[in-house]
Structure formats: structure tokens, C-alpha cells
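Quick one: this structure, given as C-alpha cells, is what I'll be asking you about.
Not every chain of the complex is shown here; the ones you see sit where they belong.
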Amino acid sequence: MADEVIKQRKLEHINVALAQSIAVAQPANWSDIHFVHQALPEVNLDEIDTRVTFFGQTLRYPLLISSMTGGHPDVISINRNLARAAEEYGIAMGVGSQRAAIINPAVSYSYAVVRECAPNAFLIANIGAPQLIEQAQHPAFSMQQVQDAIKMIEANALAVHMNSLQEAAQPEGDRRAVGEVEALKRLTQQIDRPVIAKETGAGICQEQAMLLRACGVAAIDVGGAGGSSMSAVEAARSELHGDKKTLEIGKLYSDWGIPTPIAIVEAQAAHLPLIATGGVRSGLDVARALALGANLVGMAFPFLRAASESYERVCEVLENTIREMKVAMQLSGAANIAQLHTADVVV
Amino acid sequence: MADEVIKQRKLEHINVALAQSIAVAQPANWSDIHFVHQALPEVNLDEIDTRVTFFGQTLRYPLLISSMTGGHPDVISINRNLARAAEEYGIAMGVGSQRAAIINPAVSYSYAVVRECAPNAFLIANIGAPQLIEQAQHPAFSMQQVQDAIKMIEANALAVHMNSLQEAAQPEGDRRAVGEVEALKRLTQQIDRPVIAKETGAGICQEQAMLLRACGVAAIDVGGAGGSSMSAVEAARSELHGDKKTLEIGKLYSDWGIPTPIAIVEAQAAHLPLIATGGVRSGLDVARALALGANLVGMAFPFLRAASESYERVCEVLENTIREMKVAMQLSGAANIAQLHTADVVV
């Protein structure tokens, strides 16, 4: 039964995200961050070098298709469209939480399709921190189950998503968090892939970045507030199911959290590779995130909307994003990503 | 006659509050106060300890149903619904100003019903500071009358409300204030219950907090601006009665006062237990008030609206508030109220 519930939930997440307004404006946001224009930039637009190295692998662009889906036959085409584009553009991609397939191997292909379509891309497996510990309704995942998730997509890295807010806003959510720190420490010691600690919309502060470093994670995805809100997604689901209690939580907390730009700056304290996800909506935003200190920039919703249409739409989103990012780089005098990291920005 | 006037006024207050918009937005308000999200909170949502001790009694939640009503047969059911909920949830409750019953013992039961329905709750009696001194139209209350008020509900504490603004906006208001300080000093020396000095919507600044401490009060309810405005309530009454003079005062002064969040911070100078009332509208606001330094958090209007419908609605408000408060506690890493007091907040 539980596996069917999770499978169903996965589909609802996608449908809700596509049908409703799940983005929440934040007081501090991307448009507050201004580059200092360089009138004589000494950079040729068509010769900008956008490559980055991420855990030993060279990506053609500092871009990540953030963890979103899998777990239901209906989402296979979405993951296929995303993966083909990741392969084509030489960027990174994450899959959605693999809990559905860990519990119900019948849906594994909805994840595995990603590696099938993207044999060379940097792929990131995905499990939830709340599932690393024993919960009221289910035991903790075993180390073997985590390994299986990685193997399912021959992942280059594993993202452990932290989503206490989402769980609290879910009628059936996991409500325990004690022990996650210890479980994460064990995980990073026993898994032979880099572990990325990933927030899902509420951001990372300086103290938590230091804590995650102490847990041995290899990178942090700050997953800040200002873009898709999992709390808003759950509120929409609660509305659907007529669950007033979690509906209230989902709505009240939909603007909770640390805005992504601030989270990038805070998380730098840990001196780990940083991924910036949350509310990135153009190549200009990508450039802003990189200038603030991110190493890779993720987008979820814009890719989801495109992938639900076609592979070509995903490529179009990528083309636009890359073109826009390059203009920001030229005008701020950055011929490559390393120079962009040191570009002047004014808040 | 005076007793009938007061009795009638009590009913009008309730009716106006239920029918009109009496809340006034303030420049500094609850939504400006942000918790710092803890991605790995190490707190289990269902095991959060929300208990507090208030003057030796343990409350299950740091919540107070603020002083509102009594003095008219029609409000008995409201006080009954509130009191039953206070008993059920183990929280504190205040009654409205007992002046009506002190002058006209016939309406005593509208207050006494509260103790009848809440034999174990922490109950707070209520009289006005302006009635502690001689006014143009009536003498000061005697110490015996104050004792009677306490006895009327077998109160655990006595709140002395300070409401000069409301009196100024009332056609029949008490316009003297000289001598209140001395009267309050005498009162705290002679009454064998803790005396709580309570503002009613205009807040407490640092200097006044120190003055109240010098008067010997045992706690302060900062009663700040930003929620129900007694000035707006009186403006609505003046409109009803066609009294243009006080109508203008009521309207002009409806945003007068120190916003509740600021008042909490200011009043801390006195190092007394603090109650935060004024504009608290969710469990998230409750958590914010506690993080800023309050020991107990009061709500008036949300409980009034619910109690005018049914006991069940009051319970629902409480359930929502508690659920919302716990989410804020978990996500800011506070397993109990003491830890919430030290949680990081950003303004």
C-alpha cells in the first residue's frame, strides 16, 4: 500500500507543479543583485569558456537539471526529455527522490531511463534525509537500499535532500528528524560516491553549512527560498485531498526560509563546492548565482514545464539560458567561469 | 444608571469587534521577523515539549486567551466556550474588565462561569487602572472591591489594564490618569495575587517597563499595537452613537502605539515575566513572540470570533495554533520553549 501511496504522490507533485502557482516571491531576490557594467569588456561573446569541473568531470556549462521526478510510469517521458538534453549539452542532472523505487522496484525504470538516455552525463541519485532514520510508519533505509538507488542510475553522486518543512506540510509526512545528523555521518563514510546535502526550498544558514561539513558531505545544494515552494506544492495537494490541517501549514509556511542568494553567501563558510537552486529563472540569474559564489546552478520548475512538452522545448530553455548567461559574462568582463566568480556585484 | 451604561458598553464592544474591521496594520509587524531555518533540525515534530511554568503553575502551552468579556448575560456563552477550551488545553485565560460586576453584582455570573468551566486553569481577573483613582464621574475602587473581583473567578492573578487611549476615545471615558502610579503601588502591596500590568493595544516602552517594575507588578502584558485597536472599537461605537468628537479621536489614533514585537524587546529591560498580546494571528506569530522574549502569548480577537460560534471552533483555533507553532519550533531546531527563547531570528 505504502508504495502505491508514494507512487501516486509523485505524480501529484508533478501535476500540481504544472497546474498551479507554486513559486513564492521573497524579500531578497535575484533582481536585487546587480553586476557592475564594464563598458570595454575585452571579452568576445562567442569565445566565452563556460566549462566547469565538478567532482573530476568536465561539464560544458555550470548547469544542473535539479532533482524532480521518477516513481510513476507517467513521468518516464519527462525524465527522458531531461536526460537527452543533459547528455546533449554536457550538463548535470538529478533524479527525483528514489524512495518510490526503493520500496517498489517495479517503478525503477522511470529513474533508470535517465542513465539510458544520458550515458555520459553527471547524474545525481536522490534520497531523503528523513528516510535515513526510523520513522513512525517505516524503518530507516538500509545502506544496501541506498547503494541500490545509486546503482539504479549509475549515479556520479548522491543527493540527500533535507525537507522537514515539506514533511510537516504533508498529511502523511515523516515527522521525525532526530538522528539525521548521525545517519548522514554514517552515510558519507560508507558510500563511495560524493554525497551532496540538498535543501529543497528553505535554504542553508552558516551554522548548518558547518554542520553539514562536519557530517562529511562533499558539496551543498543550498536549495533556497524564492522559487518553487514544496510547502506550496503540499498546500495544493492538501486542498485536493481536503486536508485542512496541512493546508494551513502549507500556506502559512510557503514563504519560510532563507532566500537563495543569501543562502549562497551563508553556505560559503563551509568551503565546499556549492550548488545554487531555488528561483533561478534566466541565464542572468545563473550568472548572479555564480558571481555570488555558487559552483553549479540548478533549475527545477523551468525544466519540468519544458520537459512536459518535448525534448525540443528543454533544449530551447537551455539555449536561452546559455545565451543570457554569456551576455552577463561578457558585460561584466568575465571570459570564463573563474573570472565570473570574481566579478563585481552590487546588492 | 452607570451600571446599565457599562453593561450595555460591554455588549457593544463585542458586537463591534465581531462586525467591523478593528485590526490596524503597523509599520513593524510579525511578518518582518524571520527564523533562521535549520535544514537538519534534530527535533521530532511530535515530541516537542510545549510546556511552560507561569507563577508556579504548569501550562501545557505558552498560550493565553486574552481578557475580553463579561458583564452582560449575552456574553456568558462566549466566556463558557473559552473557559472550557482553556481547561481542556491547559492554558491560561483572562476575563474582561470586571467593573460591570463590581458595580452591578447581578452580572457576576457572566464572569464566574469561567471558573465554573475551568476549575484547573490559570485564570486572570481584570480591572482598569483608571478605576483605581477617583474620576470625575465615580470614586476609586476600594481594595475590597478589587478583592471581590479576584474572588469572583477565584483568579490566579490580577491584570490591571492600562487604556488611557481608549478612555480618551470614549464619549463617557475616564479622563484622569494622575495618581495611577501610586494606586498601582498600593495595590501590588496589598493584594495576595501576582499583579500583571496590561496594556490594551498601545504597547510598553522601556521606561514604562521600568516604572511598572518599580510599582511592584509581577509581570507585564505588553499589549502592543498591530492587532485589535480599542481606539478603532471606540470609533465604531462613536459612529453608532453619532458622537463626532470621539469618532475623530478614535480614527486619528487607531494606529497609535508601539508595535507588539518592538514592545516585547523594549519591556525586557524590566526583567519580569512578559506576556505578548496584540496582533498575534498564527502559531508562527506565537513562536516569533516567544523567540523575541515573551513567556506567554495572548490572543483576543481570534478567540472571540471562534467563541461566538462554538466551543468546537475555539478548539480548532487552538489546534491550528499549536500545530503551526510546533512546525516553527522544529524548523528552527527548538525541542522545547527554553530552546525557542534562544532561537536565531532576523528582523
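Should a chain be cited, it is by its letter among A and B, assigned in written order, with residues numbered from 1 in that chain.
The rule is simple: a contact is a pair of C-beta atoms (placed from the backbone, for glycine too) under 8 Å apart; a residue touches a chain by one contact, two chains touch by 3 or more.
Everything numeric here is computed off the predicted structure, so don't read it as measured data.
Student: Please state the number of copies in the whole complex; 2 are the ones shown in place.
Tutor: 4
Rule of thumb we're sticking to: only the chains that are shown with their structure count from here on.
Student: Rounded to the nearest 5 degrees, what is the angle of the rotation that puts subunit A onto subunit B, matching CA atoms?
Tutor: Between subunit A and subunit B the superposing rotation measures out at 90 degrees.
Student: Would you kindly tell me how far, in whole Å, the mean C-alpha position of subunit B lies from that of subunit A?
Tutor: That pair's centroid distance is 45 Å.
Student: Taking the complex as given, what residues does subunit B use to touch subunit A?
Tutor: Listed in rising order, the residues are 35-47, 282-284, 319-320, 323-324, 327, 330-331, 344.
Student: Give the list of subunit A residues in touch with subunit B in this complex.
Tutor: These residues of subunit A touch subunit B: 129, 136, 162, 164-165, 168-169, 175-181, 184, 197, 199, 202-205, 207-208, 211-212, 245, 248-249, 252-253, 256-258.
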